[in-house]
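The other protein chains are all here in position, but one chain of the complex has been omitted.
For reference, chains read A and B in written order, and residue numbers begin at 1 within each chain.
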Amino acid sequence: MRQANHTFTTTTNGPGLYEITAEVCNWCYQQEMDSALLTLFIQHTSASLTIQENADPDVCLDLQDFFEGITPRNGPYRHSAEGPDDMPAHIKSALTQVQLTIPLRSSRLTLGTWQGIYIFEHRDHRHSRQVVAHLIGN
Amino acid sequence: MRQANHTFTTTTNGPGLYEITAEVCNWCYQQEMDSALLTLFIQHTSASLTIQENADPDVCLDLQDFFEGITPRNGPYRHSAEGPDDMPAHIKSALTQVQLTIPLRSSRLTLGTWQGIYIFEHRDHRHSRQVVAHLIGN
Partner (left out) sequence: MRQANHTFTTTTNGPGLYEITAEVCNWCYQQEMDSALLTLFIQHTSASLTIQENADPDVCLDLQDFFEGITPRNGPYRHSAEGPDDMPAHIKSALTQVQLTIPLRSSRLTLGTWQGIYIFEHRDHRHSRQVVAHLIGN
């Protein structure tokens, strides 16, 4: 049994879903573990992780609209020093995932046919986002 | 230290919560690991996983109503090719869990007294849902 560690860095440019499936799959495959467990952990509280359909890009746009709709920018927030997109970002982060854990079989992630791994960016400005990856298996 | 893998298949028949606690507990117990970590991963984006109270069935019905209420079927969705239950299903999936990780002690899941493991089905039609299970421990 052994472990592997890596950090994925993604530059985001405004709100939306940024797919990282290919780079995560590639890194996992290169670790040459047959059976294993992958954990992805995003080191932020205003961007998050989600697994969604990656066939029709409209799904990502509709998701973004939904989360925008339930966390209005002009809400009665105490925490607003960094701008109107700040507190809504924290709420969207709490409603989605800070981490994802996915089993591997035969060196491959057990993602379903239509599942893609996304960074969900909630802030307006350009950001560099870090996702810590940890693999344990053999 | 060793690993065990399995896939649970559940047939769902319309929206609602389908409990899989007993079959998951049984499979874990049969792997004869004393201390271990279980991961459940659902391979879909229109059904999800959740842990909820399994004492009063009304909790599941109220949960279903809540999620139905915040994701109206007649919303302004771009992605609607598969029907009015399609995009709401993806949103409900994003708001709940695609995976659950639960420690085992003395060969048993450390679920609390009232906690049950559920597949949360969001689509109207009959579906066959796959949940990948991974156990690591000794």
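Everything below uses one rule, namely that contacts are C-beta pairs under 8 Å (C-beta built on N, C-alpha and C of every residue); 3 or more make two chains touch, one makes a residue touch a chain.
What you are looking at is a predicted structure, and each value in this text was computed from that prediction instead of being measured.
Considering B:Thr50, B:Ser107 or B:Gln130, the position touching the chain not shown turns out to be B:Thr50 (whole complex). Counting the whole complex, the residues of subunit A in touch with the unshown chain are 1, 3, 5, 37, 39, 41-45, 70-71, 75-79, 81, 87, 90-91, 93-95, 97-99, 101, 130, 132-134, 136. Think of the hidden chain as still there; on subunit B it touches residues 1, 35-37, 50-53, 56, 58-59, 61-63, 65-66, 70, 95-97, 100-103, 105, 110-115, 136-138.
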